[in-house]
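Have a look at this one before I ask anything.
Note that this complex is displayed minus one protein chain, with the remaining chains in position.
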Amino acid sequence: MMYIPQRPPVEYKGLSLKIVRLATRWGPTGISLALRFAWGIFFAAVVALVLFVWLVGRFINPLLPWFIRDFVVVVGLLGFVCIVAIIGIWGERKVSGRIQSRLGPMRTGHWHGWAQSLADGLKFVQKEDLIPRDADQPLFRLAPYVALVPAFCAYLALPFGVGWVFRDADVSLLFVLAMLAIEVLGVIMAGWASNSKWSLYGAMREGCQLVSYEIPMGLSLLAAVVATGSVNLITLGEAQSGGWFAWLIFQNPFLFLAFFTYYVASLASCKRSPFDLPEGESELVAGFHTEYSGFRFVMFFFAEYVAMFAVSALATIIFLGGWHSPIGGPSSPLWFVLKSTFLVWVQMWIRWTLPRIRIDQVMHACVKYLLPFTLLLFLGSSLWQLYDNPAHPAFKGFANLLRGVLGVLGLVLLGLYFFGAGYGYYNRNRLVGQMARRHLPGA
Amino acid sequence: MLETAVFFLFATVAVTAGLAILLSTHIVRMAYWLIAMLISVAGLYFLMGAYFLGVIQVLVYVGGVAVLLVFGVMLTSRQQAPKLRPGPGEALWLTIVAAVLLAGLIPSILRVRPEQSALVAENSVADIGHSLLGEFLGPFELASVLLLVALLGAAYLARPKIPVLGAQQKKGTTAL
Amino acid sequence: MKEIELQSQPDLLHDGEVPSDVRTEELVLNMGPQHPSTHGVLRVILQTDGELVLKATPYIGYLHRSAEKIAEKVTYRQFTPYTDRLDYLAAMNNNLGFALAVEKLGGIEVPPRADYLRVIFAELNRIASHLMATGSYGLDMGAFTPLIYCFREREWIMDLFEAACGARLTYSYITIGGVREDLPEGWIQKCREFLDYFEPKIAEYNNLLSYNHIFINRTGNVGICPAELAVAYGLTGPCLRGSGLAWDLRKATPYCRYNEFEFDISVGRGQNGTLGDCWDRYFVRILEMVQSVRIVRQALDKLTDGPVQAKVPRIVKLPAGEVYYEVENPRGQLGFHLVSDGGTSPYRLKIRGPSFCNLSVLPVLAPNCLLADISALLGSIDIVMGEVDR
Partner (left out) sequence: MMGLTPYLILSAILLVLGIAIIISKRNAIAMLIGVEFILNAAALNLVAFSRHGVGALSGQTAALFVIVLAAAEAVVALAIFLNFYHTIATVDIDQGDQLKG
């Protein structure tokens, strides 16, 4: 406000003060320039690696011995996973900022603080690696790896498109689910090994929650598996070529609902809000990673974002047409990444909107509602598959009609989303107030 | 060559896990060694081309049973843990039993000659599905009944026995 | 450090209910003094059975700064800044309580403009304090966004305060005999702008948090405090009104011309659970913000010209005697028991902190809650440790 008296700038006198002033003015700038340079190199290297993998690895594939191809693909996947985690963490902060009428990180790297996660990563690497005296040392050291490595392993069977996969296994869907299931062991290990009661509570909650929600998650996916008759993710994805209305989510009403039950269960299995009880910061300090610091903490963070993208990718492949374009154009891994990123964004949106559920409500929601409901969906999907064939022409016609209705419903939902987003964007000043703008230095 | 190396890797992990459990006095570490064994057995299944079985081993055993086990360990471990290491007399007896068993098993294993030396082609999930719902339909249905009974039995056994809810508490809240 | 243990009612612990053949392992959890949801340096020792809390014992004193003893060593005017530090989220109201107590003992008449200014600032600070309580309650429930929204509005109030008195947290603005300075030019216009901006935002909080299904499930029917219990434990403020009792000192014993204003006492009605649960206590604060806006609007209309300070000497000397004066703070009734021996500083000053009394009900409400409900309970009681420990 204009009438707040401004303190006049203080003029420093004397040489030593001048040196201090110069140092304080140029020191951080110089350091940050150097760091930005380093991050740029790192970032460029990762991007180059991924490009190399995508271009060279793909086209020279038959010429290379298989282990070189494998090596290149694994390194590329590693790079992709790192980028997912880094951009995910930065994106989460930007999303939360926008939702909360602030800006989020704005300084590091100049363009909307894009380098913030890298800077944080550097900071975490430099931090002291604290291990509590009474912790179970080997398990405490092992736990972050047990959490991160399986989450990465899930990507080994996750196809980004036809041919864009490390191993096209016959059981790739189950493989991804199995790998995501191992992650819980790392969390429980961390909670137990920390020898802190808060960590233990986090671990117990994680165990409860994940073992319970794995079942509705698997059942929702099985409903889709019944519809296509395969647990191979590539087959599942390829079954949905041909635009928006061919997506599995619109194939029958049970699958339409199964997508949402899967999404809820996947939120729980990634410990995302409103199911973030294992780390619920207002109850359990930080839950299972209370005692972790430095790079070990980062690994848990990485594991969370990597798993977030993995479950979203699974939902994309199985329900949302995978790498196929909604408008019928050529299919491309870009579509796959785009759709998965949208689902990740919805996860963030939910996280910054909803309060946390209590543990008994989590279990009630799963065992009393979600589990019977997904069982019904599975049954319904199976029955639908039984009748939805040329032998039952009447039902076939009804099914096709319903498919159209569901597709239109999906379009309406998407349209509502974009309408809401546009409305919010044009009225952002009225909706969130101008406080963020008012208090920006120099604004 | 590579197959042999991978086999010995997994076999070493599995046997090491067993020995570690045998010698360990730390119940939580035992549970994690068990998980190492389970994962290496899953790896062996993969090695033998039984992908479906390997994945199910990880999904059910590691993701479900092992988590439950670790959970049980946490719920029941306390300061005065029961005896986890055998006394000298027991150890002797144990060694004798183990040696006799191995001495009996190994020669008979070496005598095994498979009728058909060629490897069976890797089979798909569909084949196992047909097998389950064809030849093994009876056991399959029995297994499902067994699982249901186990579910009910476990729920009955582990039900809360403390009337935890005071008058002022909500009905939906139960003890965990 | 002296630790005061608040014993819970023995009959409320259900020792007798556990069958003798079942032995469960109880875990003693040390919640605080460094814990995100204890709102400061409160330490609660929890006896838990799994996620179930059997007993909660608050230990206080980590922020004890002997404010009452300091009062005996400084003059009356010098003590005003110390009152800022009691309930540092509602410093204006603390200033007001102390000033009123001194004025009553000294028989000091306050000019009308000062009275209206006091009301305006006290109510604005009530809004700021309730915003903080609402936002941090959302945080306790795991919703981060309401906190930032509340802080966004609170920031504007802080700006208004800064414009009027130069401080953003510890104001010392309301002093003995009136307020320290008159309003700067354009302040009233800015204040009206704020009120116009703020009123629709309350509906936003309700949409985002109050009527959120998860939030209602987390807070409704949790930590139910019946009216009798609230009275028995001396609860005041939103905690008392959340139990359905329409008791507000601004209506019961009006001070500062509160009788000239039209406003309603907000009470809990138990519409999302049982009367007196956490949701009621929370929602009373939301309703009170609406009423505070009403009061500030009326006070801005009534604001007359005139002096803002009575003629009070720099070193106040009060006649021998004693006075007990209570005002309605955002967290409850803040009481000052002032004993004077005729000197320039109090002979004894006893402060009745509402947070302290409200906290005493925690051990009664906590048994049979789940672990997550403890933060719901603590947040709905809304303590400020500066006032509990003084």
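In this document, chain identifiers A, B and C correspond to the written order of the chains, with residue numbering beginning at 1 in each.
Throughout what follows, a residue touches a chain if its C-beta (ideal position, glycine included) is under 8 Å from a C-beta of that chain, and two chains touch if they have at least 3 such contacts.
Computed from a predicted model, the values in this text were never measured in an experiment.
Hidden from this view is one chain, which touches subunit B at 3-4, 7, 11, 14-15, 18-19, 21-22, 27, 30-31, 34, 37-38, 41, 44-45, 47-50, 52-53, 56-57, 60-61, 64-65, 68-69, 71-73, 75-76, 80-86, 90-91, 93-94, 97-98, 101-102, 105-106, 109-110, 112, 114-120, 123, 127-128, 131-132, 135-136, 139, 143, 146-147, 149-151, 153-155, 157-158, 161.
As a convention for this text, only the chains that are shown with their structure count from here on.
Relative to subunit B, the chain whose mean Cα position lies farthest away is C. Distance between chain centres (mean CA atoms), subunit B to subunit C: 57 Å.
Chain geometry summary: the mean Cα position of subunit A and that of subunit C are 41 Å apart.
Across the assembly, subunit A contributes residues 204, 359-361 that each touch 2 or more other chains.
With touch defined as above, residues shared between interfaces to two or more other chains in subunit B number as follows: 173, 176.
On subunit A, the positions that touch subunit B within their shared complex are 136, 138-139, 169-171, 174-175, 177-179, 181-182, 184-185, 188-189, 192, 200, 203-204, 207-208, 210-211, 214, 231, 359-361, 363-364.
Taken in their complex, subunit B has these residues touching subunit A: 28-29, 32, 35, 39, 51-52, 55-56, 58-59, 62-64, 66-68, 70-71, 74, 124-125, 172-174, 176. Every residue of subunit C that touches subunit A in the complex is listed here, in rising order: 27, 29-30, 35-37, 50-51, 138-145, 148-149, 152-153, 155-156, 159, 162-163, 166, 184-187, 190, 197, 201, 208-209, 212, 214-215, 217-218, 370-375.
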